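See structure below.
With one protein chain removed, the remaining protein chains of the complex are shown where they sit.
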Amino acid sequence: MLSNQLGRSLIGINKSCLSQRNSLRFITYLHSGDRVRGIKRDPTSYMINPYGLTYETVQKEKGLATSEFFSKIRNQLPLKKYNIAVDDNLLLQCFTHKSFAHGKVPYNEKLFIMGSHFLKVQASLYSIQNDNVKDKDFLINGLNFNTLGSNKSKQILSECNLAQLMESLALNKLIFWKKRNVNESNDFNGEPKIASSVLNSVVGAILLTNGVEKTTLFVTNFLLKNKKANI
Amino acid sequence: MVVKGITNRFSIARNGYGESFIHPCRKIIIQYCNWGGSSQGIRDFLVSERLNGIASRHKQIEFEVIKKSGHPVITGFYNNGRNKPICVRNMDPIEINKKLEILMNSSGDILRRWTKNDNVRSLNKSVRGIWSPFHGNTTPSL
Partner (left out) sequence: MLKLYGAAAPMRSQLLKLAISRSNVWRYQRSIKTSYSFYSTETVPTTPTSHTVSPIPLSIGEIQTPQLLEYKNYYQNLQQTLRDLPNEVCDQSTALVTLHKRLGLPKEFTTALLSRCLTCRSSNLPTTLPSTQNIKLHKKNYSNQQRDNYGLNIFGKNLLTFQTVKYLLDKYPRLPTPVLNVAVNAYISDEVLASIVKSWGVESETQSVMERFLRNEPADVTLGKLRYFNNLKRISDGVECISKLNFSETAAYSLVIRSVIATLWTIDEKLATRFIDDHILVGRKLDIARLFEFEQPTRELARLCERENLKRPVSRLMAESGRLSKSPVFIVGVFSGEEKLGEGFGASLKEAKAKAASDALMKWYCYQPTKDPNQKTVIDPGTVIV
């Protein structure tokens, strides 16, 4: 009987110890500067893109009309022209790559997948509709499918073209991503791929929030008819 | 990334689940002999316009008429890759018609003897779940 009671009380003591230990763990030292293995880093030291833009400042500007980051994107991408409503949160997610901040903040991977498949359909559609062939014999309902698979049709909305477009719009400096190797150049670290993925994910985001019709209009008028994207 | 996908799992066919249903029988070969007495019935069947009617009612099935010596055979070919031959020797046109119906309506699967308690066959899990002694009311009431 006695031992039973003792046993119970012991368990009780153990539990209280545990909870105390739990509460103690909330004090954390955040380290900034050089990396030290095992020590947590200060978020301000790594939440910054290769061009020196900090994530925190952009996050504070969300929803503000005076925001430099968002107004620049909205000026360069003609969202208003095609009556497309995308909120700042989503826009920031589109401009954040998976490599940034170890995936702690929302990133564009899934939007990119959606957008890239949509763009592939649109690009192939564009090339079968806009091909001047003399021999009308092989067309199906006026569409020339034989043009697909050629080098010319592969070039439409290719990764390298989209990256060039991003660069010409000066949007590539607004992307949040992290270099794989800090000592190497941006191109070595795959900046073109990341830039094109941002454009793809903008298309994906528009598709998810604004529907197919508006996205098709945006893609055909802004990307397919744009000489920089479609050489 | 710690979550992984398991490869080599494929979607399972459910014929007729969407709005499409593919008829399992795709082809029937009718083989007859022009000389043998056992083919008398099938010759009558072919000369009459029965097959014309059947074919117009079952446009999804391909019919092929072949002349070959020996007993007459009708064979059904199915989408699952199997076939079912039925020998129709000495049968009259009505009986042959019945056999054709069997072939056309068959799923092509082998004949199985289903056990008594096999009323529901489903790919889905039971909606009620599996009973567990650890959940719910632990003190039984009498």
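In order of appearance the chains are A and B, and numbering begins at 1 in each one.
One rule holds for everything that comes next: a residue touches a chain if its C-beta (ideal position, glycine included) is under 8 Å from a C-beta of that chain, and two chains touch if they have at least 3 such contacts.
Computed from a prediction, not measured in an experiment: that's the story for all the values here.
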Residue among A:147, A:186 or A:220 that touches the chain left out of view: A:147
Omitted-chain contact residue, chosen from A:40, A:60, A:81 or A:104: A:104
Positions on chain A contacted by the hidden chain, ascending: 90, 93, 98, 102-111, 113-114, 117-118, 120-121, 124-125, 128, 135, 138, 140-141, 143-150, 205, 208-209
I need the residue numbers on chain B that touch the omitted chain, in ascending order. 1-7, 9-15, 17-20, 22-23, 26-27, 29, 31, 34, 43, 46-49, 51-52, 55-56, 58-68, 75, 77, 79-81, 83, 123-124, 133-135
